[in-house]
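Below is one structure; the comments refer to it alone.
What you see is the complex with one protein chain gone and the rest in place.
Should a chain be cited, it is by its letter among A, B and C, assigned in written order, with residues numbered from 1 in that chain.
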Amino acid sequence: MIIVFRPDAQTAQIDLIKNMMTAKGLIVKEIQGADTHLLGLLGDTFALCPDLLLRYPFIERVMPVSQPYKLAGRDFHPGDTVIECGGQKIGGGHFAIIAGPCSVESEEQMLSIAREVKSLGANFLRGGAFKPRSSPYAFQGLGQAGLNLLKIAREITGLPVVTEIISAEYLDDFDKHVDIIQIGARNMQNYPLLKEVGRLDKPVLLKRGPASTIDELLMAAEYVLIGGAPVILCERGIRTFETATRNTLDLSAVPVIKEKSHLPVIVDPSHGTGQRNLVEPMSLAAVAAGADGLMIEVHNHPEQALCDGGQSVSADQFDRLVYNIRKLREALEGTRN
Amino acid sequence: MIIVFRPDAQTAQIDLIKNMMTAKGLIVKEIQGADTHLLGLLGDTFALCPDLLLRYPFIERVMPVSQPYKLAGRDFHPGDTVIECGGQKIGGGHFAIIAGPCSVESEEQMLSIAREVKSLGANFLRGGAFKPRSSPYAFQGLGQAGLNLLKIAREITGLPVVTEIISAEYLDDFDKHVDIIQIGARNMQNYPLLKEVGRLDKPVLLKRGPASTIDELLMAAEYVLIGGAPVILCERGIRTFETATRNTLDLSAVPVIKEKSHLPVIVDPSHGTGQRNLVEPMSLAAVAAGADGLMIEVHNHPEQALCDGGQSVSADQFDRLVYNIRKLREALEGTRN
Amino acid sequence: MIIVFRPDAQTAQIDLIKNMMTAKGLIVKEIQGADTHLLGLLGDTFALCPDLLLRYPFIERVMPVSQPYKLAGRDFHPGDTVIECGGQKIGGGHFAIIAGPCSVESEEQMLSIAREVKSLGANFLRGGAFKPRSSPYAFQGLGQAGLNLLKIAREITGLPVVTEIISAEYLDDFDKHVDIIQIGARNMQNYPLLKEVGRLDKPVLLKRGPASTIDELLMAAEYVLIGGAPVILCERGIRTFETATRNTLDLSAVPVIKEKSHLPVIVDPSHGTGQRNLVEPMSLAAVAAGADGLMIEVHNHPEQALCDGGQSVSADQFDRLVYNIRKLREALEGTRN
Partner (left out) sequence: MIIVFRPDAQTAQIDLIKNMMTAKGLIVKEIQGADTHLLGLLGDTFALCPDLLLRYPFIERVMPVSQPYKLAGRDFHPGDTVIECGGQKIGGGHFAIIAGPCSVESEEQMLSIAREVKSLGANFLRGGAFKPRSSPYAFQGLGQAGLNLLKIAREITGLPVVTEIISAEYLDDFDKHVDIIQIGARNMQNYPLLKEVGRLDKPVLLKRGPASTIDELLMAAEYVLIGGAPVILCERGIRTFETATRNTLDLSAVPVIKEKSHLPVIVDPSHGTGQRNLVEPMSLAAVAAGADGLMIEVHNHPEQALCDGGQSVSADQFDRLVYNIRKLREALEGTRN
């Protein structure tokens, strides 16, 4: 960590900070020029709060040098993490195709889509039982009844199930019936919930918040990892000024996260773009960028869907998409490293 | 609501939608030109989900015309809401100065700041007991012990207390000891929590999420208002590309919200800028823009603060700020409408 | 175009607008409900300025329905445009690999990189002679001497040359010595310059501004197309809150533009990410998303480069990239449509 003083900082003020840092067991190196005065701190600066230091009016800036995450970072875990779950793997070369409806709406709907996406190549099922909706008047999901339908779909297809938790209230039900617990974008910084799901012995699929930096996503993952659960990260679009797409899918996040972290990274092009005609090109782009999986919304009868219709693809489109992903992945295996 | 069809939409497809809307009891008006075909829907379009319609590939756009919030909107509540709480009022000309430390750290710290800000003119106390922090390794607040110290500070000063809730787990304690329950920016879309606090009979201070639009803030308020609790909205900066300030304080939000909603709106310049030297100019600007109150972080001994030091003002600075706010408010009362 | 009135608009006010629109030869359709009053306008609403209407205080919103660009839009040009230039083609299945140094620095540097990228598979040369730099103290490019070196590089390699113009002052030199004239991101809305280059008989490579929407990019292209010159669009990253990359490369822009416009779209992953290690994954992702080409910065002797070192790849990296692009493009040809 580097502490930059204001040009008019007094010697006594600088000494105060030097002594404080030395007392914390840090090694302090000083750099002083005409109008530059700074301290470099070596040692376990990890627990040092930059905000603490900024409280001093004579300190201008505090610049961290090392990564603020230990468990999520690659520094101490150089190899890719592979997550196993319900007979399927994600990460380290294992590609996940997670597909299903936006919301679980009925037994008939859930089972027919589940059978269809399985037959077309999905290796995980998705479906929302608890839906966080901007409007309190919008459909909020079937709740526990939805979890139950997901459980039936899992039994019939044999595919592991991913679904979103929005409150610790139903933690036991998720623990019993769900294979991968999803934390949605709106809850990425719901730290009490992150801690709770981290304590279960299940993989957590953590979606990036629409205004969260990659570093904040990795810090949120750290909250889960401390509890012991493994984490799959998911890029699903960030909020920008562009209105042609619902969000701006930040595919650079895939290679950036791969460099910083050992955790698997998947991409959700359905929410990331909000438009069904963009799902295929952005899925292929995500594969080419190095993603470990995709999360795709598939519908069967569009005229009955209760939410997010505009971004779900049909079974035919999903069939073609899976075929094209396979072709692309084969080609990528033939590329040079 | 207006439905715009794609230029190549078929008559049968348009009829399908017309019949569906008529069956919902809506009045359908049709507009058709050379390459434009649209339907205007009149009646209670409130419960109509645009996403449902976008699922049809022959529909290009769905444009809502009326406000999506009933309780928060001004349409049915033309007058300003005034919130009473612990002998103090906010809104409709009553100005709130909410002051205190970022975190409750100790009895000595909390009580000395509480006494000081009261004597300098604050009419509400603030202080964080449960702190949502980006890093799991950062100080997370004193928790229930912090609530207890706030209770003591309230007894001694007689000022109502505002503090943040981050999980429904401690709802009873908040109900007993807190006067205004704060929902922080990270939890603005934690809908289960919004519903829970809405059911208590206490005002809720709802902070705008850093990537939330004003409409989303008002929809989040709607979740609370449905439960019965009154809401105070708080602008605290949005996330933009600018890095000179921690967030970009969106003061236009104040008059925009005042036009759309009857709820009181306050501003938090401490978190909104992240820099103590910007707190005063942005506080005065918030007053001039029409805010109903301010939320200000004040510290006593900067060298002992455990978080967010850079944005807290000293007692001297707070003293001057309160004086200047008063002068400005007097001048604004003399302006023409 | 749809005009939405405020709920309290008077009949006389609405009639004023109706008469005005009828007088312009437009067909006016009226929709009126309990608190909704709107007009749908049919006919050549193209020249109608929404701002004109918003000046009336009783008009709440004006919503355009049709595309604001005629020449750039796909409505009247359904097929993909293929641009020919110096024996090379871009668009409609023809892929452009535009490579070269960030800046032209010397004859030795320019010629050695030019020869190298040609031998490795580039089909266009790039190199900056006039450099728009945030700081007036930074290297501003060799200017006309740089254009001259590009001309020599073109003669030696036979590859067409792309370089940026930043002022109409040297228009004649660009006309004589340059094959494709680049308008950089900072000048995307420099309309006088767009008009000038549009009048030359040369393709224009138009980069998206970092805060420009896709619609604004297409409107800027319209300025050039009116003059007669063909346009290649280039996505190069937009400005967002994320700081892990210099810009956020918006790859969704590729399929979005392809749907709206017939013009070729290329991607610049070097400026779009600002990091050399992200150039390959984002190049492959751009290919998979459907881009018609890539613009890649390549350096030879990193220790002598005068600008933008962090994002330039070495010849070895470029070699591998071209190989991998080819493999990926072959695979994409085998995918299903």
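Things to note:
In the analysis below, a contact is a pair of C-beta atoms (placed from the backbone, for glycine too) under 8 Å apart; a residue touches a chain by one contact, two chains touch by 3 or more.
Computed from a predicted model, the values in this text were never measured in an experiment.
Taking the complete complex into account, C:133 is the one of C:18, C:74 or C:133 that touches the chain left out. Residue B:214 is the one among B:214, B:263, B:294 or B:313 that touches the chain not shown.
Of the listed residues C:160, C:209, C:230 or C:255, the one in contact with the hidden chain in the full complex is C:209.
Residues of chain B in touch with the missing chain: 211, 213-215, 238, 240-245, 248-256, 259, 272-273, 277-278, 281-282, 284-290, 320, 323-324, 327-328, 330-332, 334-336.
Counting over the whole complex, chain A has residues 2, 4, 7, 27, 29, 31-36, 38, 40, 42-43, 63, 65-66, 75, 239-241, 243 touching the chain that is not drawn. Chain C residues in contact with the hidden partner, per the touch definition given at the top, are 16, 46-47, 49, 51-57, 68-69, 132-139, 166-169, 186-187, 189-193, 209-211, 216, 219-220, 222-223, 226, 239, 276, 299, 302-303, 305-310, 312.
Operating definition for what follows: only the chains that are shown with their structure count from here on.
Between chain A and chain B the centroid-to-centroid distance comes to 26 Å (mean Cα coordinates, whole Å). Chain B and chain C, compared by their mean Cα positions, are separated by 39 Å. Taking each chain's centre as the average of its CA atoms, chain A and chain C sit 31 Å apart. Among the residues of chain C, those touching two or more other chains are numbered 240-241, 243.
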